[in-house]
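Pasting in a structure now, in structure tokens, and then I'll have a few things to ask.
Missing here: one protein chain of the complex. Every other protein chain is in place.
Labels run A and B following the written order; every chain starts at residue 1.
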Amino acid sequence: MNMINIIKNNLHRAFALRNYVALTMSITLALILGATFLTSQAQSLGRIAVIGDIGEIVHYVNQFEIHQLEEPPAMSEMVRNRYDAVLTRQQDGQFEVFTLRSGEFKALLEQFLDDPAAASGIELKTRGTATNILGFLLMYILIQGIMFMKFFSEDKENGTFKRIVTGPVGIQGYLASQFITTFLLIYLPTFTVLIFSREILKVDLGLSYLYYSWLLALIVCIAAAAAICLTAFVEKEDNAMTLAGAIIVMTSLLSGAFYTIDHNNLIIKTFNSILPQTFVGIVQGVEQELLVSSYLSEIAYLLLTTVLLFTVGLWVCRNRFNRGAY
Amino acid sequence: MKPLIQVKDLGKSFNGKKVLKNVSFDVYEGEILCLLGPNGAGKSTTINAMSTTLNYEAGEILYDGQLVNQQSNFFKRNLGLVPQDLAIYEDITAEKNVTFFASIYGLRGKELKEKVDQALDFVGLMDRKKNKPKNFSGGMKRRLNIACALAHNPKVMILDEPTVGIDPQSRNHILASIKRLSSMGITIIYTTHYMEEVEEISTRIIIMDHGEIIASGTKDKLKEMLQDEKIYYIDYEGDYLMEKDEFYRIEGIKEVAVNCKRMQISTLKGVENLDRIIALIMNKGLKIYNLSSSSASLEAVFLKLTGRSLRN
Partner (left out) sequence: MLKNNDLYSFYAIFKRDLVNIVLNPVLLISNTLFPFVLVMLLSYLTSGSYGSGGVTAYDYYAVTILIYAVLNTAMTASNSFMEKSLKTSNLRIMYAPIKLSHIYMAKIVATFIFTSVCFLGYIIFFNLVFGVNFGGENLIYVILIVLFMNLLSSVTGVFFCCVFKSEELTNKIISVVINVFAILGSLFFRLDGLGPAAERISFISPAKWAAEAIFRIIYDSDFSLFIPGILMLLMASVALLIGCKITFKVEDYVY
């Protein structure tokens, strides 16, 4: 009963943030549209600029994106990955290959020029719509977790935290209430935007509402629990925001939320498997219609991570409270 | 004697509501002028207008004969303002706090250092000057708040409720400091809703309520309004909330203020009605656990003028 009162009170306080909630919904919509657009773009092994007669290369546009140019692109364009390689037709009819990419790519390209048929056997790794949507939303949802945990920071700073937890609800109940508030403030608007995207804007979301309901719930749980943990450690709201932002940006990039990470480094792979953002792998599994059992362990891992983060946050908070920090 | 500061017909509205209505008063050099009134009376608005940080729609404010909003820097150079909210840097030492705020008034070099030490010594923080305010008690922070307004030798000091939320020892220290400042010739404008403080330090008092001045004068002059009256203070227990009208039926009763645990009843001297007052209270099932009386007090004056207790 007391927890419900805290949740209700937080939602009243959240009413003052309604403009901000509207802004977050707009950004969520933009991310969904951006991710959908990204999926619609054809994937390729690389963008190739061809100077001179394209010749037989034109048959292999499925594997590479070919652009015929009159002049070689500027070096800055190469550095900015506008083109992955420049093929210049020589007088003897052969192509000179120039690329800034790794030696392996150059070798692949040269192999393709020698034996074009071999390229057709190369499989392109594509990401599904839902993977892109949830991957793009992932970082933003994690940041929202910190933002909507502001009531916890505020309560600590203005003394109401102490007031509340010395009552019957206790620290555990209080933090659970904050978890639920944050969950609702992220989940409901985000799901609303998904429905709006599909029903009104006719965007193909890649998966059904049922799948989105639990996939979204999973990541919002992680976001709320991580926010509680971080906010428990860092007292000032502004510092929590800055630190959280940095951690989230870096771990999201590392985990392949925006693009598929294809690194063979053991440390990266291990790190990847620990990060909660690897929930993207679950989405991929769902989209590929794999058996639930193939990603059940990841789901369990994420749920466990949620519990762990919450518990750590609770422990830190309780410890500080008992030491008289509040 | 020519006033140092003149406030004439000051008027200010906020969101369509008039928060200052034709406020006029003078401040004389060397006096301690107390602005007394409950929360929301307009005290802070008045001093913010005086310190040129708040625009006003009507009236004028003069310092040494010059309009303050036209010669604001001239006035500000001679003004030391102690804001109600603590305005100090918690993460740097007390000495660095005072040094910074003094330096923006143009003090530098040896003079700056001397003035900083004098200010800290004055508020009794000299031995803590190398410590950071985040480790200070509330009272010490308030004293540092004052020192930051003092170092540049202002001629006028405005203190906006400087003793809110601090221990009695610190409060006494602050009040003693204010009296010392006044003896050094500094003009003090002091706002508070604690009449005990006003009783202790004021030269003159202005009582404000709902954006207006309802009375002004020295302590004694204000108390003369009640020379024929005395006040009963009754602390009680019980659920029943007495209505004022129930008391007005008793002979001699002039003003009544009731809150949930305390009553203030102003009655004419010479009319023996205490027994009827007590009987009325007890008939309602309430228990009296403390009763005292006094002759004229500023709280009683406020009660007479507004029909409310200062602490309502």
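The rule is short, and it goes like this: a residue touches a chain if its C-beta (ideal position, glycine included) is under 8 Å from a C-beta of that chain, and two chains touch if they have at least 3 such contacts.
What you are looking at is a predicted structure, and each value in this text was computed from that prediction instead of being measured.
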Legend entry - Visible contact partners (per top-of-document touch definition) of the missing chain: A, B
Inset, instruction - Identify the residue among B:Asn22, B:Asn69 or B:Ser103 that touches the chain left out of the display. - result: B:Ser103
Legend entry - Candidates A:Met3, A:Ile54, A:Leu253 or A:Leu275 - the one touching the absent chain: A:Leu253
Legend entry - Sole contact to the chain not displayed, among B:Leu67, B:Ala87 or B:Leu268: B:Ala87
Inset, instruction - With the missing chain put back, which residues of chain A would touch it? List them for me. - result: 20, 23, 27, 30, 37-38, 41, 47, 65, 74-76, 78-82, 84, 98-106, 143, 147, 150, 157, 236-239, 241-243, 245-246, 249-250, 253-254, 258-259, 261-263, 265, 268
Legend entry - Residues of chain B in contact with the chain not shown: 14, 45, 48, 51, 53-55, 72-74, 76-77, 79, 81, 83, 85-92, 100-101, 103-106, 108, 148
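Following the convention adopted for this analysis, only the chains that are shown with their structure count from here on.
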Legend entry - Cα-centroid distance, chain A relative to chain B, in whole angstrom: 57
